[in-house]
Structure formats: structure tokens, C-alpha cells
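Attaching a single structure in C-alpha cells format; questions to follow.
Every protein chain but one is kept in place in this view of the complex.
Each chain carries a letter (A, B and C) given by its place in the written order, and its residues are counted from 1.
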Amino acid sequence: MKVSVVGATAYTSRELIKILARHPEAEIVHLGGRREEQPRISEVFTVLRGICELNVVGLRVADAPEKPDVAFFTLPHGLSQKFVPEYLQAGVRCIDFSADYRFSDLALYEEWYVKHEDPANVARAVYGMPELFREEIAGADLVANPGCYPTAAILGLAPLIGEGLIERGGIIVDAKSGISGKGNKPQPDSMFCECNEDVQAYRVAAHRHEPEMEHVLSKLGDGDVDITFVPHLVPMDRGILSTIYVRLTREGAPGMLQGLFEDTYADEPFVRVCPAGIQPRTKDVALTNYCDIAVTARPGGTVVVTSAIDNLMKGAASQAVQNMNVMVGLEETAGLF
Amino acid sequence: MKVSVVGATAYTSRELIKILARHPEAEIVHLGGRREEQPRISEVFTVLRGICELNVVGLRVADAPEKPDVAFFTLPHGLSQKFVPEYLQAGVRCIDFSADYRFSDLALYEEWYVKHEDPANVARAVYGMPELFREEIAGADLVANPGCYPTAAILGLAPLIGEGLIERGGIIVDAKSGISGKGNKPQPDSMFCECNEDVQAYRVAAHRHEPEMEHVLSKLGDGDVDITFVPHLVPMDRGILSTIYVRLTREGAPGMLQGLFEDTYADEPFVRVCPAGIQPRTKDVALTNYCDIAVTARPGGTVVVTSAIDNLMKGAASQAVQNMNVMVGLEETAGLF
Amino acid sequence: MKVSVVGATAYTSRELIKILARHPEAEIVHLGGRREEQPRISEVFTVLRGICELNVVGLRVADAPEKPDVAFFTLPHGLSQKFVPEYLQAGVRCIDFSADYRFSDLALYEEWYVKHEDPANVARAVYGMPELFREEIAGADLVANPGCYPTAAILGLAPLIGEGLIERGGIIVDAKSGISGKGNKPQPDSMFCECNEDVQAYRVAAHRHEPEMEHVLSKLGDGDVDITFVPHLVPMDRGILSTIYVRLTREGAPGMLQGLFEDTYADEPFVRVCPAGIQPRTKDVALTNYCDIAVTARPGGTVVVTSAIDNLMKGAASQAVQNMNVMVGLEETAGLF
Partner (left out) sequence: MKVSVVGATAYTSRELIKILARHPEAEIVHLGGRREEQPRISEVFTVLRGICELNVVGLRVADAPEKPDVAFFTLPHGLSQKFVPEYLQAGVRCIDFSADYRFSDLALYEEWYVKHEDPANVARAVYGMPELFREEIAGADLVANPGCYPTAAILGLAPLIGEGLIERGGIIVDAKSGISGKGNKPQPDSMFCECNEDVQAYRVAAHRHEPEMEHVLSKLGDGDVDITFVPHLVPMDRGILSTIYVRLTREGAPGMLQGLFEDTYADEPFVRVCPAGIQPRTKDVALTNYCDIAVTARPGGTVVVTSAIDNLMKGAASQAVQNMNVMVGLEETAGLF
């Protein structure tokens, strides 16, 4: 199976290339980028020396030396929608890392992002979280790969939200992310000496992943979900820990929570529910496709869910490969761990 | 003014000794510890070479080469109460870093800690947060230095809680602490390779600083305060960032919050309210006695307060020196920054 | 192929188990340890949840539920030699991570370590660096897996030392290691708050890897090699960068060095010689079996070689698996990257 990475010089692409280079069924035939000098990818990311030595050529489907079966788009939002249509037209199945195809509600997208130039394809796109939408993904030719923060939050809330066990308003998602979440463009707040020995909140209750979480979770139950989302940067490369605070309804009982989470994810290859009393650690999921989750009830009705992923992996690159596996009918775990 | 540090080999003591060694009015006359070999403190903490070269002798007031005017106790809870009485008896003013004298409600203390052996002195102790209890501290001879997490949380909540602007139940305090909060005893969860590149929650809604916050804040308004407190460890030496989630009552209006915080702390030398739109950073308060605070209102009534301190400084050693300054009538900022 | 890990609770074992669990030909049948409660390995290392769920049983070959074909010993020096003989006797091929079988010169071993209890098997042991001793390893049933520091240093010096291009005395090896090199026993100098924001040298010119380097390199040329080795701890989990200083002899010319290194390692799957002007980074080799090397000549005859490995991987676990592949005739790269 031939694959293309469109936007090859992002951190998420580096991880994606590492996975695809070792994937038993995938063969990278095209790396697309915007650098005029068309460097070898191993010059951009020296970690790839000996692993992938392709040159980064143009972004268009016509730039691909061989026609791919699947294309991954790691372009910024607003830019993906300029390239996805021509790949779809050419019969290439597309997996987009940007927000461009995540919102079936176009107005909500445009409120938080930009005017959409490809509304027609929004309708056919599937939200790429296999644990929730496996069947739709299997038949899709356009998958919107979830945001990193939404992945951790949605997997942590899904067992509760669909069951009417918690109040759908007043949900708090307090997330702690490694610095790679800022991307690889040099800027003051991604410098070592600014991030190291520091923790700070940013875009308090104003981050674009807040409406994404609400949008997806609202589909899982009957009625709107309201979330206060505060992301923080912590001094590490990778990982997101989301600490989620919800309140039980009368239907919810503390004693049922551990079993509910274990049952929900019993057959999922990449969600590990922690034994009671054990907390997830970002270190345990680093460089893997796992999401580790724990649930704790406090006397009085507050429930604390903690959910850990690697933001570049389950939060981006490896979840995309999981989606590819499902889309084309491979073993879902192929090339992943 | 002669001072004693009882429990000299803790991380908080190392910071305390650094401050006291440079304090314009203090002279360290006694370091008390439990190590039989009575090492020089600069052998225990090489950073102190040339700064303090005293030997660590016994813990008792009789072990002090000269009688101190003020004694700092950095012993674990349960142990402080065995030594404080004899110092008080000898006319030494005491500042205790443990929880032993923080709870005027003895039953609450004993529920979370141990049986108290010195209940008589609990009644005369003052909670050592000058921003809230400056006058009581000035006259006190026994001050209970606050816990690190409570310091950040209480300073962040005090402007709201006393005014009836927020709901007193359902408060969330999500705290991120550097690893020095674990102390300097080697154990698995304070090892570099366990903490680095990791974030995790611990003692979820079961940490002993939760009742301390509730106990102090309940005194500031009319009625009990209920807090869900979840501490996290993040890979840095020092610093606590508390992200606090509260809900406005009908009396509370988002537009008044920035002004309220600025007014409350206008005359405080060690609380800096961030300009609107700026978030506190633990890096900005590291190695200082500052607490930096920001307040942000979200449409719908949720308010997010973020509060940053250095856990070893405003959360322990420098706040203790601030208390000493107030107790003995020195300039409150003497020897501090 | 059935494998055993004898000493399963070391950091190196954790990495080894991760590799073996995904190795296309290996099946872990036995984890040996010293913990009486015989925990599941995923309780000791939560990162292994869902990857390996075996219990840690006894260390003896008789404790193995099934007889292994290959056994890895990750025990401390002095202890390996107590168990290796019985595994060999039972026809199990052995790969030992300790220093016990690295020195064909028994007196040298005993000078730096302890009295040897199994001298008979020392003679049949092969030093497990496939780049230098591939053929001997292929036929061996006892392989001494190299030390982490020697691996980086020897691979950096081998192209020069065998050719008589450099002076064999006065070699400097200045190594910088991540903290995992200290192992996973909690002790003061492996605590986060002691290691973070710190660099220090330790065991200056007195580390036991110095004679190991000299011993192996002396075999590669005609005459003794003399090395001054100074290891340092730097605040990161993994990785060793060795900066090696040598002086050219009259036979050595700066202009030939880059080509010499490229030629030496042209066919090696796990040594990457950096293009001229590019320096190796520990980050590029983290979690891989690669050794990245650069060589730079300074006017005046000094040559600087820099060599980077992951101390837990090429410096321990993955090199051991590479040795296993060679020993049993598998593809040398099987299960590795």
C-alpha cells in the first residue's frame, strides 16, 4: 500500500514517517512540503537517517512520484482544505490532521477557525477515533484525525457521557501537555529557557479544542455538553495528562465506575484502564498508541477521570495509522504498539 | 536576633538557611538534626559551602549553643509537637513548618494526621499567612507556617470567598507541583528517571492539604467551603501552579474580578496580580517570596484563578521568614525578595 | 525461540522485555527476579501493562516454566557468575549484561571487581560487540554484553586504533550520560531534585569502564592503549555522548578521517557516520540500537570523535538482542530499529 505524507516537516510527520517506515504493509512514496530546496527528509530530521531518505517534494497529488493509496495531511488548518479535494478526486483516501474536517457543524468551525473553502467534503468526513466510530471509519475515504487534547478528553469522558451518569454542564478539563504540542516553529514560548522549570496555563477557556470536545461529546448523548477547558504547558517533550472533573447525576453511583470503564474498553487494543488506585502516567504511554485512563470518585459526587496519551502518537501520528489500518481493512494494530 | 533551625537537613531548611544567612537582622546560632555524626551543614548541602558552616547538633533547646530568640521547626508532622513545647517554655518564639499547629479543630487534625500530644498550644497558634492574618501573627509566639498547596490555593481564593461572590461548594483546585515537594528522602517516585518526562496525579481527592484549605477558607466566609483537590507532579525542581475553578453566584459579575483582585492585594509586597490576559508562571516566582495570580471569567459563570508560588519559598521557607519579620516587628520584607 | 530474562526488575530488563515482546521470533517464557512476592512484571513497570503480563519468579534455570533457548542476565556483577554456569550446563545460550565475563584477563577483572567464582567459563565468553566480533559471537554460547560507556567509546575509537593512525597513550574519553545509567535503586544521586539542572563528573579517572575500554581496544592493535575516562551525569533519562580526544601519528592525516569512518561502518546496520560538519545527538539515537559517530580534525593533530548511543539500548538491551540474533542465526536486525 502506497502512502503519501503531505506536510512532511512537522513534528507529527516525523513520528508518522517513523511508524510508516516500519509498517509491514505501508510504503512511503511521497513526502510533500513547502521548502523550495526540496531537502532530503533525513536532513530536516536527522533522526530519520537510514530510516527514510526520500526528498521532500511538492504538496500536490501531481507531485507524488507514484500515486498513493492513502495520503496523510499534516498541514495547518485552512491549508489542508486546499489540497484534500484534489487527492480525493484522484481516488486517494485521505487522513487529515488539521481541524478542517472535524466539525460537521460548519458554522462552529468558521466561528473558531476560518471560512471553509471545501464545505462539500466536510459532510463525507468521519471523525477518526476508532474507539467511538470504528464502523464509519472502515468505509470512509476522508477521515478527520482528532486533536490531541480532544483525544485524551473524549476517551476519558465517553464511558460516562453516553450513559447519562453525569451532568452534561460544568465539566472541567484541566490538561497538561508537553512542549511538542506547540509545533516545531521557533517562537519565544517554545524555547528551552522559557519552558524548562515552568508551568503555565494558556488560552484559558479560549482554546479551539474546547468546541471540538463539546461537538463530539454532544453527539454521544442527548443534549449539549458544556466544558471549561484549560490547557497547560509542562516541561517535557511529549504527553498529555487530562484531569477531568464531572458531577454524578442521580443515576451515577461511585461503585459502578471502575467496572463501567473496564467494560467499555475491554476489547480496545489501545485503551488501558488502570487498576483501581493506580494513576496513569504520561511516561507509560510515551511513543505508543495507548491511552491510559483512571477513574476516581470523591465522596459528595465529584468524579475525577485522568487520561494520558502521547500527544504526537495517539494524539496525532499513531492514531492516524490506526485509522488507516481500519480504513483499508488491515489488522487494526499493524505497525503500532 | 538569634535563630535556630530545628530539622536542618530538609530541603526547606536548606532554603531557610540560605535566606537567614543573608538576612540583615538574623544570626543562625543553632542547627538541630537527627544525624548522629553531627555533620557540618555544608557537607549535607554542598551549596552552603562558605555560606553556613555550622555543625548540625541535637534537636532540643538545650542543644543550642546560644539561646535563640526564634526557632524554625522543619520536622515532619507528629514530631514538631514533641519539641515545640520546650522551646515555648524557654521563651523562644516558634514557627512550625509541619501541620501540627495548623488546625484549630483538633478532631480534624487527628482525622487526617495523628493523635495530638500538645493540644494546649494548638489554641495559641496562629496560621502564618500574613496577607490574611497579619495582626494575629504580630502578637504570636507560635505560628503555624502554611502548607505549600494551601498557600497557593488560599491566596487565589481569598478575594472571592470572603465576598460571597462564588459558590462555596464544588470548588476544584488542580495543582501542579515540582518534585521538591516530595522532600529529600530517596524513594522511587522522586527519582529522576521516574519523574522526568512524566506528569501524573497522586492522592486524588485524598491529600491532607485538602482539609487544610477548607479549614482556613471556611473561616473567611460564613459557611463551609468544599474543595476537590488533585495534586500532580510535573518534572521541575520547584514551583506550584494551582488552577482553581469556581462558579459565580448571582452577586458575582465577571467584569468586577480583575479590579477585586488588584484591590485586595494592592498593598501586599509579595502578591502580584497579573495584568488582564497575562498568566502567572512558576518560573517568575522561583526562588522568591512572590505569589503571582490571574483571574479569568468564562461566559456561563465559571471563573478560573491561577496562582503560582515557589513551593520551597512562599510555600515554606521565605513565608516563614516573612512571618518572623512580622512577629518580631522587623520590616516585613527584610531579607526577602 | 524461547527466552528468559534473569534479573527482570532492572531498567535494562524493562527495555529488553519491550523489545522481546515485539520480536518476531522470540517468546519470553521466564522472568527471574529476587522479589519474594513474585509480582507481575506489569506491576513493577506499569509501562508493560498489556505488553507482558508474566510473573517474576525465581532466578534459577529450574524456576523457568519452560526451558529457554537463550537467557539474558541483567544481574549485578558478581551475581551473574553464580547463575550463568547452571544455564550453560542446561544447554541454554547465555548473554550476560554484567562485567563478569567481559575480561579475558582474570586478574584485571579481580582488580576492579570481585574474586571470580566461575573462571572456567570466562575463557569461552565472547565480547558482544557485533561490529568487531561478529564471527565469534555467531558461534558462542556465552556472550558478555558490553558496558554502556565502552560501547560508545570503542565504536568511536575502533576505526583509528586498529590502523596505527593515532597515539595509543593519552587518549581522553569524556562521557556524558543520562541518569538511567545509575539504575533504578533509589539513592540520593539519582533523585530528580539532585540531578535536574545539574551536571557533574563522578569517579574521575576511576570508573570501572576505563579498564574495559583499554582491555578491548588493546586487542585491536599492537600494544597497550591508555585512556583517561571521565563520566558525567547530565539531566536526561537516556543517552551517552562520548567526546573522545586523540592525537594523530605521522601515519594519520586529517583528510582521510571522514572516509575511513564511512568505510569502516559502510555495511553496519546500526552505526551511522554523520556527514562532515554534522554532530551526533543523543536524541537521534534514543530508543534505538543506533550508534551515531562524527570525526573532526583540528589543526595541530588533535582529533575529536563524538559518539552517541542510548545507554539502555545499544548500551545494553538492544545490543543484547542484536547479539542474540547473531548467535542463533536470525536476521541481525530482527526486532530492532
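Rule of thumb we're sticking to: a contact is a pair of C-beta atoms (placed from the backbone, for glycine too) under 8 Å apart; a residue touches a chain by one contact, two chains touch by 3 or more.
Remember, it's a predicted structure, so these values are computed and weren't measured experimentally.
When the omitted chain is restored, the residue from C:L106, C:A120 or C:V204 that touches it is C:V204.
Here the missing chain is touched by one residue of C:S80, C:S98 or C:T282, and it is C:T282. Among A:N184, A:S218 or A:T249, the one in contact with the hidden chain is A:N184. Residues of chain C that touch the chain left out of the display are 170, 172, 174, 176, 178, 194, 196-202, 204-205, 226, 228, 230, 232, 234-239, 241, 243, 245, 247, 279-283, 286, 294, 296, 298, 300, 302, 304, 306, 308. Counting over the whole complex, chain A has residues 11, 179-180, 184, 186-188, 190-197, 235-237 touching the chain that is not drawn. Listed by residue number, the positions of chain B touching the unshown chain are 22, 46-47, 49-51, 197, 272, 274, 278, 281, 283-284, 287, 290, 292, 337.
Throughout what follows, only the chains that are shown with their structure count from here on.
Both chain A and chain B are touched by C. Relative to the whole-protein C-alpha centroid, the nearest chain centroid is that of A.
Chain C has its Cα centroid 37 Å from the Cα centroid of chain A. Taken residue by residue, chain C touches two or more other chains at 197, whereas all remaining positions touch fewer.
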